[in-house]
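Here the complex is missing one protein chain, while the rest keep their positions.
Naming follows writing order (A and B), and every chain is counted from residue 1.
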Amino acid sequence: MPSMTNTDFSLSIEDLTVSFDGFKAVDNLNLYIDKNELHVVIGPNGAGKTTVLDLICGKTKSTSGSIKFLNQELTTLSEHEIVRRGVGRKFQTPSIYENLSVFENLEVSYPEGRGVFGSLFFKRSEKVISKINEIAKLIMLDGEMETEAALLSHGQKQWLEIGMLLIQDPQLLMLDEPVAGMSVKEREQTAELLNSISKGRSVLVIEHDMEFVERIAHKVTVLHQGKILAAGKMDEVQKDPKVIEVYLGH
Amino acid sequence: MGGYSYGELGAIFAMQGFSGISLFSVLLLMALGLAIIFGQMGVINMAHGEFMAVGAYTTYLMSSLTESFFPAFLPYYFILSIALAFIVAGAMGYLAEYVLIRHLYSRPLDTLLATWGLSLIMQQSFRSIFGAREVSPTLPEWLLGAYPATDMIDIPINGLFVLGLTIVVTLGVFYLMFKSSWGLRVRATTQNRVMSGAVGINTKKIDRFTFALGCGIAGIAGAAFTTIASTGPTTGTLYIVDTFMVVVFGGAASLFGTIASAFSIAQAQSILEFFISGSMAKVFTLLVLVLILMFKPEGLFASKVRR
């Protein structure tokens, strides 16, 4: 049952469960994220990390439990409605429109003209163009505006997708393995990017790269078999014997 | 339904039911082939009906040859024809996969169009070789006639034979896909192509044989088809839409679903045909199917999976 309590948290997940033919991929999960917080979820393969993101953004429907974002229940909304409430989500593999230019990728993501007729009569105004330029600069692609997205490097594609979310100014930004396949330098740049964009919003990141997690995380949650194993600051979590067991025990 | 007594109605349902069994058998055999190809490889074979026609023409050819050269062999040739229909249609499927399909695996809609092109070429080939008129093989004596179950109900022998054949083929497919090591490799390829390749499964070979197997079973459907109707160049197109509906309705990947859906579609059509005209029976059946699929697009027997 969706809970009726309101909280001061930006995102509050309570008693969330989803099962697939009896298998519980996420089991009675409770998770709270503050505004201005950059929260990282880690855990071994199959722990249910991506499923949690799927549940928040509506890609998967929960079996029971509640997901509240700014005290609005999300579990009953459809995907595009959740996005319009201010939730942005980046997929594990870069998901951009390969046949469109960088500019067009950002323009298509611009949060106006989202209806059929709105998009037919959408105007590329000065306001739109300057917003696109601003975001392109932030994601270090301002020199590639006319490049077809398919021609970008893997790291640049990851940034472009982050940019496509930022242009919508989401209050909750969810990133699934944002530095996978990136060079060391690109990782550093991405860490800086994430630190700068976490101001004024909540950011939820799934990541495997512990060094990277250490650099960005305000708080860490360790998931194991759909349940929370440990949560807290990175250095606390790293000392937790249960976490060591799961990560190093086998 | 006024004017019929209950006894008569019962007999009508039973008779139409038995005539529906022949249709069920052909549909199921066609659908098994199509479902193997579609369910396991994601490829829609629009030429599937023409592979059935290949089987039917093979049977016709065997019948003509036997009649002219070995008349004494006439009672037995039909069994041989079934095997040959499987081999010929399968071999042609193998060739089609090699020349055409394997280049198009990542583009399902294009595969659909290319196999449509193939079906046009095959239809014209039938017309050029066998003529535009419909042909029928001379069926052996033992396939003709009917078995009188009660004084009101006659069961046609050819229907029983085709049903038996269908059961044997279905069991064979079940064994091949779910019990043999070959089937294991096919299913592994379906679930994770890259991984299967990495563990040493020759996925290209698997694809080719799967496609050939599907077409071969369509060939058997063609041989069975000759016992209930005559074969023309466009025979295949008449059955392809119904077969698609069987596969989609049954949930594509489920063998049980395919059987149940072939049975319900064939029976619905056959029983309806007695009360309303054949064309309206078809309209009604397809309409109901489309409406059901609009509300349950994954088919009736699909299982819930983690995506």
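FYI, a contact is a pair of C-beta atoms (placed from the backbone, for glycine too) under 8 Å apart; a residue touches a chain by one contact, two chains touch by 3 or more.
To be clear about the criterion, contacts and distances are computed from a predicted model.
Note on the omitted subunit: UniProt lists it as "Urea ABC transporter permease subunit UrtC", one of the names in "Urease accessory protein UreF", "Extracellular solute-binding protein", "SigE family RNA polymerase sigma factor" or "Urea ABC transporter permease subunit UrtC". Interface note: of B:9, B:83, B:121 or B:144, the residue touching the hidden chain in the full complex is B:121. Considering A:89, A:131, A:201 or A:224, the position touching the chain not shown turns out to be A:89 (whole complex). On the side of chain B, touch with the chain left out of the figure occurs at residues 44, 100, 103-104, 107-110, 112-114, 116-121, 123-124, 127-128, 237, 241, 244-245, 248, 277, 279-280, 282-283, 286-287, 289-290, 293-295, 297. Contacts to the hidden chain, counted on chain A, fall at residues 57, 59, 78-80, 83-84, 88-89, 91, 95-101, 104, 107-109, 111, 113-116, 119-122, 161, 164, 168.
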